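Note that one protein chain is taken out, while the other chains of the complex remain in position.
Now for chain A:
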Amino acid sequence: MPQQLEVTEYDVIILGTGFVESILAGALARIGKSVLHMDTNEYYGGSWTSFNFQELLDWAQLLQGHVEESSGNSQENFEGKKALPINFSKARRQAYSTIEYEIYGILKQTNSTEENEEYLHKDEQDTSEETIRHVSTSLSNFERETLAKLLKESKQYNLDIAPKIMPCRGELIELLISSGVGRYLEFKALDKTYIYSDQDTFDKVPCSKEDVFTSQTVTLIDKRKLMRFLTFALDFTNSPETFEGYEEKPYEKFLKEKFQIDGKLLSAVLYAITLIQTKANDVNTIQGLTYTQRYLKSLGRYGNAAFLVALYGAGSEISQGFCRISAVFGGIYMLNHSIKHLLIDKSSNNFTGLIDVNGQQLSSTYLITSIDYIPEKLLQENEECEQISRAIVIIDRYIHEEGDASLTIFPPDSVGNEYPIRVLQFSEGTRSCPEDKYVLYMSTKASGKSAKEDLYKALEKLVNISNDDASLSSPLFVLFYRHKFRDATLSSLLPDNIIVTNDSDSSLDFETATIQAKQLFEKMCPNEEFLPAVPDPDDDDL
């Protein structure tokens, strides 16, 4: 018996439980709007979610496969309204490209061969036979062994498909604190940043006075220059005379001319502290100083770390946290629920409702949705949209130093890369993987033909991928993929009461996404409070 909702009219229907949609679900339910929140996936988080190992493989294979076109006509009529078909699978599929993965044999054999065979045999019974069959046809014995082991410990993995970290001072953290969603989450600190130098080494980036003092790789003069600059940057708005005339000029120019910061130090400031995603010239002094200041202000709030990492996969956990708020305030949730058509009024061109997989008609004043649920007819395909190349790597030992989380930056041109490559390393401490493993998340703005092309050379510097440097950690599994950043504001064909949320972008954090959620809320409900604190039932003062 298919699920039928009792209530069919809502203030807002939301499609997709991604990051931005979930914040809106929480914010709108909080101020008393009736919210129906649905997702075609059977999990929360949409394209921001995290998967265990098995799920990641399934997802990769799904995206590599062919997607059927929707069987219905391109446009139908339904009770006098336009009924535009939704093809979620196709839309989502089109956002991803150049997906490829590889499994590596573990060279260091700690078990005997007998044990290994037993291992394999057992796993073929426990886990998806289909997976092993599908993947393992071309694998060597060693590789099959790795795959079996990974599948066996699958549930210990929480792998982000759009990994992001959180600055200790910023939009998201303040929102998590003020809304109370922070109570549902746990964090670890990311307190080490490394930058790849042109001497083929990785240098630790010093940010605090303690770091600068104890650094063995920064010269004395550079220590002074860096400290002088950091002290200024922390409070730069109070010294306008220092950057007068440079406001619109490139940040790089300002650093070189006003603080004599050059070479390695300049690279560290631009790409590891300011965290520029493109090229140095793209950022002007005011922008650069703002980002630098935010980084410096983040240090010291929760220890000597500028970032926090959420456990169990940030995108997924945070989205769920906001959905929880929504549910507490009456939001209705339906996962694993497809939508067939959107209904548009012919004269006003407004969205009026939708028809779900069970044929039920549901209506609302507003529709909030991620791009994957928008019918093709309403989207203007932008061939030039930004793309992000990513890789997820499971390795057997840490890179650089042991720790919960670290960040490594490859500046532009350091390994033949056009844009900076950022590598996050997470350990079991973040619940991303089992105790004896580490996960690397690599990302960069796309420039070459594939994600693998964009990231491979950097990966070679970090792990023993070509099997000739035993001092490096060994990879067990690598997944390359590329996804689009589809900017929702680009389509003029959309009705005014359909609010579309952006995909996850190339930035390391959730700041732009949080700001978008706030802006969209402001647009829909001007002058309403955005996620005011929920009174704590344990609070005696109330």
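Observations on the structure shown:
Simple rule for what comes next: a contact is a pair of C-beta atoms (placed from the backbone, for glycine too) under 8 Å apart; a residue touches a chain by one contact, two chains touch by 3 or more; residues count from 1.
Just so it is clear, contacts and distances are computed from a predicted model.
Choosing from "Iron-sulfur cluster assembly protein", "Electron transfer flavoprotein-ubiquinone oxidoreductase", "Trafficking protein particle complex subunit 2-like protein" or "Geranylgeranyl transferase type-2 subunit alpha", the protein name stored in UniProt for the chain missing from the display reads "Geranylgeranyl transferase type-2 subunit alpha".
From the set A:Leu5, A:Ile177 or A:Ile221, the residue in touch with the chain omitted from the display is A:Ile221, counting the whole complex.
Although one chain is not drawn, the whole complex shows that of A:Lys209, A:Lys377 or A:Lys449 it is A:Lys209 that touches it.
Within the entire complex, the positions of chain A that touch the omitted partner chain are 209-210, 212-214, 220-221, 223-225, 227-228.
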